[in-house]
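My questions all concern the structure below.
Here the complex is missing a single protein chain, while all its other protein chains stay put.
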Amino acid sequence: MYWQQDLSPAKTRPKFLRLKVTIRFPNEPESLHPIFSKSLYASQIESLILLPVAEYDPVSLTLSPLLITSMPVGEKVTEGKHQNGKVFRMTFRPEAVWADGKPVTGEDYLFTFKSVYNPHVNAPTWKGFMDYISEIEIDPADPKNVAVYMDSSYILDLEATTNFNIYPAHVYDKENIMTGFTLAELRDPNKVWTPEQDSLLKRFATLYESPEYFRETVVGSGPYALDQWMTGEFIRLKRNENWWGDKLKDPPLLLQAFPSVITYRILLDAASAEASLKAGEIDLMAEVPAADFKKMQADPAWNEKVQYATPALMQVNYIEVNNRDSILADPRIRKALAYCIDYDGILTNVMQGYARRTVGPVHPDKRYFNTSLKPITQDISKSLALIKEAGWTDSNNNGTPDKMIGGKRQELHLEIKITNKEEGMAIANIVKENAAKVGFDIEIAVVDPSQLQQDVRQNNYQLLPIRIRPFPGKEDPFPYWHSSYDRSGGSNRSGFHSPEMDRVLEELRSTDDIATMDQWYKKFQEIIYEQQPAIYLYVPLERIIASKRIQLQTSARRPGYFESLLKPSGS
Amino acid sequence: MKRVMSMMRLLPGWMAGLGVRCAWIFLLLIAFIAVFGPLISNEKPYYCKLDGRTYFPLFSSVSESGLSATHPAHSPVSWRNTSFESVWRAPVPYSHHTIDLSSGSYLSPFSAQGDQYRFRHWLGTDILGRDVLAGLIRGCRVSLLIGFGSMLIALLIGIPLGSAAAWWGNAGWRITWAQLAIILISSMMIFLVWFTPLSLLVKMLTTIVLLVAVIFLFKKSGNDSRGSIPVRVDGMVMGWVSIIDGFPGIFLILILVAIVPLKGWVVVMLTIALLRWPSMARYMRAEVFKMKETNYIKAAQILNVPSWQILRRHIMPYAFRPVLISFIFGVSSAILAETSLSFLGIGLPTEEINWGRLLAQSRNHFDAWWLVVFPGLAIFFTLLSLYTIGNAWQKEKVDNR
Partner (left out) sequence: MIRSLLKRLVRALFLLGVISIIAFCLSKLVPGDEILDYLSIDESRYSSSANPLQHRQAYARVAEKRGLNLPLFYITIAHGYFPDSLYSIIPLDDRQTIKKWAQATRRKDAVKQLYHTLLSGLEFACPRADTSVVADQFCLAMHETLHTHDLFTAHHNILRLQTLVAANENNDPAYANLVTRLNTDVEQLINTKKDLASSEWLPSMYWHGTNNQYHQWMSGFISFAPLTSLIDGRDAWGKIFDALKWTLLLNGLAFVLAILLGVAIGVWSGTHDGSKIERLINLKLFALYALPSFWLATLFIYFLSSGEWLSILPAGGLGSYQGGGHFLEKSGILLKHLILPVLCLSLGSLAYVSRQMKQSVLLQLRQPYVLSLRTMGVSEKTIIHKHVFRNALFPMITLIGGALPALLSGSLIIEVIFSIPGMGRLMYTSLMARDWPVVFPILMFGATITVLSYILTDVIYKWADPRVKSMER
């Protein structure tokens, strides 16, 4: 190991590794357990401690290999049990080791799958993509080589095989329980376990869910390790002394890590967090309220001390419409609603200009965004005409149009459901006022998050201002818009589907050719635009303020900045 | 005018001095605005004329979309921009919920605002362009409803319970075995009725009939100390007081807002009442306790005046006054409590605007002093008025002793 000595810390590490940064978190992650934590802040930290097999590069936004030497290419399988399926072969980097020095191998990859499929572990988020993978084969000669089989064709096949964090088997399964089970039997729904097996599986699940892994032992292959966590105050990460990424010659962006210490301070209140930023107590703050951001940016005194960044985030804000509803099933009514909203007013006031208009679920920065569709603008006359055309008139003179639907007189009365979040409330209030101008009588219901989840599950809503966070690269609209997913518990929430849409989605899934795929993506956006099954509002710009002592690297990926890539300014 | 002045004299503390008079006038003004708010600030005109037809939008259900349908030539009609042949608007031509996005993003009262003098936002706007003056006017209603409404309910629960607790204590009221049996049986029946497959109406009717029957039977059997089983009135009331005090307020408010299927502000009002009645009951209990020991009441008891009459005629009117003082302070703390809830975003519907909401908005935009000064002054003066009146009243009470 001559090269290890060669790379002694003092020689190779540049000076700026002494950098300590403090970042504000508006919420505390509940835990750092790789499988059970749900919050976005938890995954932000986890991605520094544990590394995904491959991840979207912050700049190029394409999947780039982190733990593996190169991205796998799907090869058709011509014989054997996975005939007509695809195989993805990958090799883990020889340098890649866990924090304790043990190498990262295919066994850990397989363990990650097995732990999720343990019948006593509840990890629905993970099963969603793992279900596409039918078998994992580890090269007996060299466990760094893995072959992953997929039986059915799937748009996001590369993502499903590589874009997730993997866990060290020897840390998370100290008793080596899961090696006694094969993935195939764990995934067999008809499998009947013997009592001994069952108790073993249960024991693994209990150990796996023990508080130790929630906030004490968080071990991975990433550049940082958990140093200290003071509940409610801060979480501190320290850079690993001998991080294997330093030994790479030409590391991808995400395998570089500059600050030696990253502290996340939990400051709930935006106003006091801003004060802390101004006082120099924190170095970086994202999710700054739009109005404050604008005000500070306009203030020359602060311009000298801090820097501002507004990367466009991969996020689309829209109003979900329940297409099953007797009133909203009519596309004219949906369009009437879309035409009465004052989008410019929303952009300039609620978002203070830090957002762009959009037309559909596809983010405007995507390659296959359909540029021929022009965003809808407010047009009261058109909206009035559409309502009239749909047969709604105020026949009982109460100020609200009505119509006979299914033998019953219905008023043009809708309900918009929100939780008590600032932005949602502002949108709901604007929509209510705007829609009142054309006759809609909209009621705003503020419900608590748990109730809202239940209402959405039971399709018990009419309008719902929400957002989606599409991933960079390709996406699969199938589960959200195909008719087969419009059932209880299905992911087609809006309940909109049509034979034409089904056909487009099926074509989209079955093609491998990029150009054809883009054609179908554009067609998909056209249908959404014509039918308005949901009202698309804007894509927001993230608002980041950072101290001038650091160099900021922004990205369209959440959270918009990369704390591991922060450098001292001037370096 | 003279009559009005003499009426004013009836207000407690009116004669105490100029300060108290100002306080009363301020409170009455707030109450007036609270009642007539929709007439003072409203986006709908009182009266308008279009194509020769006259409308009274503020008093009828004429809507902008309705007018657009009947007058296609003017479509789309909007209260503000359509050129009516003649129109009378409310003094403040905005409702509290009117969103004027063209003058949104915190418009200062002094900044240039459009060219129309009539539509000026005299006290500025908030981020969505909602008029601060309209919000203040609306806030009178919400604050008074929540402040006075909740305390009134608390008073209505607390006073009878508190005085009953002090009057009867734990041994003052005895019932007979027969009466106990009646209570047990009828409550059992009421309970059972609700589990039978009868219609709701029948269930309700049976319950009411049973309740009336029980009250009737008790009235009939008359005097309250003949029986052998003591009713621990004081123990029960004070037990409930401790139970309510045992719950953290935030727990009750959050849970009740989630459970109770009523409008947000009603739930807030009821919860504040629920949290406040124990202190009312405690004050009342202490007062009645003191009165009970006076010779005057003892004499009445010896003369065999029924308890109910002694309580109503001789104790309530005198014990009531000191409790009213705590009522007044209670109102101010209820108004403050509601502001805190506004900060947390609990309770009131989001389209509602009140003083607390306006203040809470200013937190995010500190330069918008108009969101601080005006609602802050409104809260301050309301509370100060209540405080002045309460103080004057208390002085009067002390002096009378």
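Order of writing sets the labels: A and B. Residues in every chain begin at 1.
Assume a contact is a pair of C-beta atoms (placed from the backbone, for glycine too) under 8 Å apart; a residue touches a chain by one contact, two chains touch by 3 or more.
Quantities reported herein were computed from a predicted structural model and do not represent experimental measurements.
Residue B:169 is the one among B:38, B:169 or B:349 that touches the chain missing from this view. The residue from B:47, B:218 or B:289 that touches the chain not shown here is B:289. Contact with the chain not shown here comes from a single listed residue; of A:176, A:242, A:303 or A:454, that residue is A:454.
Where chain A meets the missing chain, the touching residues are 22, 30-31, 33, 36, 38, 119-120, 122, 124-125, 127-129, 131-132, 156, 160, 188-190, 209-211, 214-215, 230-234, 236, 263, 265-269, 271-276, 278-279, 281, 448-451, 453-454, 457-458, 468-469, 471, 476, 478-479, 485, 487-489, 491. Where chain B meets the chain that is not shown, the touching residues are 169-171, 192, 195-197, 234-235, 238-239, 242-243, 245-248, 250-251, 254-255, 258-259, 285, 289, 332, 336, 339-340, 343-344, 356, 359-360, 362-363, 366, 372, 376, 379-380, 383-384, 387, 394, 398.
Simple rule for what comes next: only the chains that are shown with their structure count from here on.
Only residues 270-271, 289, 291-292, 295, 342, 344-346, 348-350, 352, 380-381, 384, 387-388, 393-394, 397-401, 418, 420, 425-426, 428-430, 432-434, 436-439, 444, 446, 448, 451 of chain A touch chain B when the two sit together in their complex. Those residues of chain B that touch chain A in the complex are listed here as 61-66, 68-69, 75-76, 78, 97-99, 101-102, 104-106, 127-129, 257-258, 264, 345-346, 349-351, 363-367.
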